[in-house]
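Below: one structure in structure tokens.
With one protein chain held back, the other chains of the complex are shown just where they sit.
A and B label the chains in the order they appear, each numbered from 1.
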Amino acid sequence: MIITILILLAFSLLSLVFVYMAITERDLLKATAFSAGQSICYAVILQAMGAADIVMTYVAVSVGLYSALLIFVISKTERFEEVSSR
Amino acid sequence: MKRVIILISILAVTLLSSLVISFVAEITVPRSLRDLSKYYIANTIIDTASPESVAAIVWDYRGLDTVYETLVLYLAIVGGLAIFTIKGGFPRGEPMGLTELSRNATKIIVLLIATVSAAIAFHGHLTPGGGFPGGSALAVATMLIIPVYSVNILLEKGITSTKLVAIRGFALTGLGLVALLPVVKGLEIVTNQKFYPGFLNGVVISGSISLYNLLEFLAVASGFTAVALYLSIPEELYKGEVRD
Partner (left out) sequence: MKFVIEEFTYVLIICVLIINALISIYGIVYRRSLTKKLLSLTVLSDTVFVAIILAGFIFTYPIVPPVYSDIRGADKDFLLNHASDPLPQALVLTGIVIGLAVNALIAFGIIQVYRLTGTIDARKAVKSLLEEGVE
């Protein structure tokens, strides 16, 4: 029982860190890596909640395919986000 | 540095607010399922001959929704491919790629992923899994082949975009047929147990659920493989087209 609670606590806080780092990062490749880390945290949370079907889909889609899609987009466009001048 | 300070303050605010809320407000955590979910779990074997209640809801209880969602998936990918269509067909080139070591390692890994994805898809009515997870796992394998072996090896092996779109069309037509066939006997659309057999030679096939899983596996895998193929076309080819 305590292990489920601890996993939920630790990985939900870790996902917050990853989300913040991913959104505020200016290098888009690094942001993609942080986003993959956030996906892994969510996958662990889902597994702790007993949703095994979702974990199978979610790991393949969110860690694998989204990262590949974003890397393709970055390789075809620009790698760095421009600094906002406001 | 400013980022780290903001991050620590956000974490502190989250922890403090949840501490305060959990002490001040009287929260009762849920300890038992809703009646609707209990119904689904209790009756899944009787109604659908599938021990997997999620697959039963996806393809039997709420089957019509999922058929329409497959249509949305088809249209979204077709819309994307329409933007990327180029004159003169798909470009071909010499196979290139990374070193021998990484190629051999990738060969083993791709074989493993393909086997596991097929197992996930074809056991979808018995164990967690199904057409959606299996198809996306197979698409991951092609996404792995493209950077290591270059896209030309896929085209040489006969995995072209035309064939993939044809497989998608076939899978979607099959889904429609499986959903529509019960209407012939005067039953409702997307009927499972009254029309399709639950057991075949003593093997559990859960009626139409295994058929749906197989076809959805083909549709999802070929769709995302087509997306990967079109994304890997070099950008120089498009520059002339945009200027025209």
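The working rule: contacts are C-beta pairs under 8 Å (C-beta built on N, C-alpha and C of every residue); 3 or more make two chains touch, one makes a residue touch a chain.
Everything numeric in this text was worked out from a predicted model, so none of it was measured.
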Residue ranges of chain A at the interface with the undisplayed chain
1, 4-5, 8-9, 12-13, 15-16, 19-20, 22-23, 28, 31-32, 35, 38-39, 42, 45-46, 48-54, 57-58, 61-62, 65-66, 69-70, 72-74, 76-78, 81-82, 84
Residue positions on chain B contacting the omitted chain are 10, 14-15, 17-19, 21-22, 27, 29-34, 36-38, 40-42, 44-45, 49, 51-54, 56-58, 62, 65-66, 69, 72-73, 76-77, 79-81, 83-84, 127-128, 130, 132, 135-136, 204, 220, 223-224, 227, 230-231, 235, 238-239, 242
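We take it that only the chains that are shown with their structure count from here on.
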Of all residues in chain A, which touch chain B in the complex?
13, 16-17, 20-21, 24, 52-53, 56-57, 60-61, 64-65, 68-69, 72, 76
Per the touch rule, the chain B residues reaching chain A in their complex are 3, 6-7, 10-11, 14-15, 54-55, 120, 128-130, 132-133, 136-137, 139-140, 143, 224, 227-228, 231-232, 235
